[in-house]
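Below is one structure, written out as structure tokens, with a few remarks after it.
With one protein chain removed, the remaining protein chains of the complex are shown where they sit.
Chain lettering (A and B) follows the sequence in which the chains are written, and residue indices restart at 1 in each chain.
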Amino acid sequence: MTSNSEHFVAPVDETPLQATDSVKTDQAPVSLWADAWRKLRRRPMFIVSAFLILLLTTIALFPGLFTSVAPNNDCQLANSEGAPTAGHPLGFTLQGCDVYSRVIHGTQASLSVGVLSVICVVIIGVTFGALAGYYGGWLDAVLARVGDIFFALPIILGALVVTQLPFFRENRGVWTVVITISLLAWPQMARITRGAVIEVRNSDFVTAARSLGVSKFGALLKHALPNALAPIIVLATLELGVFIVLEATLSFLGVGLPTSVMSWGNDISAANASIRTTPGILLYPAAALSITVLSFIMLGDAVRDALDPKSRQR
Amino acid sequence: MVRYILRRLLQVIPVFLGTTLLVYYMVFALPGDPIAALFGERQPPQSVIDTLRAQYNLDQPFWVQYGIFLKNIFTFNLGVDFTQQPIADSLARAFPVTAMLAIEALIIQAVFGIAFGVFAGLRRGKLFDSTVLIVSLVVIAVPTFVLGFVFQLVFGVQLGWAKPTVGANADWGNLLLPAFVLGLVSFAYVLRLTRATVSENMNADYVRTATAKGLSRPRVIMAHILRNSLIPVVTYLGANLGGLMGGAIVTEGIFNIPGVGNKLFQAIQRSEGPTIVAIVSVLVLVFVITNLLVDLLYAWLDPRIRYDQ
Partner (left out) sequence: MRFSRTSKALGVAAIIALAATGCGGGGGSDTNNSAATDPNKVISAYSNEPQNPLLPANTNEVYGGRVVELLFEGLRAYDASGKPVNALAESIETEDSQNWTIKVKSGAKFTNGEAITAKTFVDSWNFAALSTNLQNNGYFFDSIEGYADVSAVNETTAADGKKTSTPAPTAQTMSGLAATDDQTITVKLVQPEADWSLRLGYSAFYPLPSEALADPKKFGENPVGNGPYKFEKEGAWVHDQQISLVKNADYSGPRAAKNGGVTFKFYTDPGPAYTDLQGDNLDVTDVLPSNALKTYTTDFQDRNSTKPVANNSTLNIPGYNPNFQGEAGKLRRQALSHAINRDEITKVIFNGTRTPATEFTAPVLDGYTDSIPGNDVLKFDATKAKELWAEAEKLQPYDASKPLQIASNTDGGNKEWIDAVANGFKNNLGIESEIQPFAKFAEVLDLRKSQSIPGLTRAGWQGDYPSLYNFLGPVWGTNASSNYEKYSNPEFDKLLKEGLGSKTPEEANAKFNQAQEILFEDLPGLPLWYLNRPIVWSNNVVSADTGWNGGILYYNIEAK
């Protein structure tokens, strides 16, 4: 092959020889998690998101610190869709309730629904997905097909049935919604986990760990799973927001929270009635929801970076 | 490989039985007499209600009802719904429309989600990355009924780029606007999944190797980073297709699309067991087949993955 390209040879003096990294033999090896935590503490993204989540948690636990207006007890139709006035900085809803106070008081239910559902979904979905993907064979077939069945169930039908269970018929609340959502949303998480674990189960580092004597299950836990975390974290943080909105749909249909429990979801769906006249009412609960999702997305990003061995900066 | 595919297809049978049994039982357990509800505030004589209940076998115990349903299925007879219409006919009308809508939405979210995700992943923390982060937040926090309504008003009425509603004229063109709205939430997922895996894989050894080999940057991105980043995205898209087909209730409502989502919702509200089970059965088939395709794609995307053991 004749061409005018020359053979490329690096000049000798371009990369000088360097000292090998010295190994501190006297130090105990740091565990994956401790290492991650050490890096996490220094990332500004983590600090900002942790602050926001702390703030949201405080609002959820002590709404009285942030507003003195009782959200649900003095709704006067005379104030319907009213503009902001002194003491009511965000105006009034269609029913004449204080928007700001409702957003503050809605934090508790919405945050609980979102966080608890995501935790349940992650526990069920990641366990099933990781086992199915890692071990394969009949276990995979059974778990995946069970997932298919649950994924095919219409959520409204599931919610209708859950609200009819003897325990929930009389005391509906956050847990009713959490159970409905977790029951029907875990297969998505399981599939994502399964795919990610299948991808890494034959990787060199898993094989290496196994040949060093790590048990099969230990290798899944310590090596395969941490390397499959990225998509799990992305899914979990986004689902947090989607579940909070889903609660609105369920409540709107009468199979979610009772109206006496305030939530952003309830307010968002109630704002539908004012969308042609005062769309602003929708804005505030939606903004609260966005801030929540944003802080969890940032947290997720930071955690994932800290855990990812490949993105370690030297 | 053929044996693997056959084995997977055989799994459809237990999945079908499990799903139909579960759904049938759930509908059975719902309170409220569906026949009486058909008449609204004005109730006919009890004999009319009872006779109709017998016609739909609602007076039978659960196992008899389910047995009759199975027998009918194997003779390819789905029965009639509460409006006396053959269920097979109404499904044959609804599914093609919804399938078009779902496929269009899937393509839209895949193309835009992956493209934007790759860009954002390659330039983490830059302006583009932050912009798409905001976009995905908006898409998640603003409910579909608002987004759909706004799109309909802006593109359908004010700009006149598309027909505001679909109705009887369901074709690829008319379904584009609703497909866009439908694909938005999943678009956020695809985007962020792609972004996360791309940014993770950017530092992988094989990428350094490829770059060191002197490959052009587009080729490194397309052939190495992207291909290795696609597994979670493909998993998500596969799982999502079924969701798009059955769960598009709000979008179908806003754009007046006579599709499966609305049929299903209406059937649930009416406790119309046979219709619900028929729709869910088809959805399960869709799941099982897309999942199989996704698994086959894994092997193509990552040759280390094998199923033949």
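Simple rule for what comes next: a residue touches a chain if its C-beta (ideal position, glycine included) is under 8 Å from a C-beta of that chain, and two chains touch if they have at least 3 such contacts.
If you're wondering where the values come from, they're calculated on a predicted model, not measured in any experiment.
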Candidates A:36, A:153, A:219 or A:255 - the one touching the absent chain
A:255
Which is it among B:9, B:29 or B:48 that touches the chain not included here?
B:48
Among B:12, B:30 or B:138, residue touching the chain not depicted:
B:30
Pick out the residues on chain A that sit against the missing chain.
73-78, 80, 94-96, 156, 159-160, 251-255, 258-260, 270, 272-277
Had the left-out chain been drawn, it would touch chain B at residues 30-34, 36-48, 50-52, 54, 59, 82-85, 89-90, 93-94, 149, 152-153, 156-157, 160, 163-165, 167-168, 252-256, 258, 262, 266, 269-271
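By definition in this document, only the chains that are shown with their structure count from here on.
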Cα-centroid distance, chain A relative to chain B, in whole angstrom
21
Provide the residue numbers of chain B that touch chain A in the complex, in ascending order.
11, 14-15, 18-19, 22-23, 26-27, 29-31, 133, 136-138, 140-143, 145-146, 149, 185, 188-189, 192-193, 195-197, 199-201, 203-204, 231-232, 234-236, 238-239, 242-243, 246-247, 250, 264-265, 268, 276, 280, 283-284, 287-288, 291, 294, 298, 302, 304-307, 309
Quick check on the complex: what are the chain A residues that touch chain B?
136, 141, 144-146, 148-149, 151-158, 160-161, 164, 187-188, 191-192, 194-196, 198-199, 202-203, 230-231, 233-235, 237-238, 241-242, 245, 248-249, 268-269, 272, 275, 282, 286-287, 289-290, 293-294, 297, 301, 304, 308, 310-311
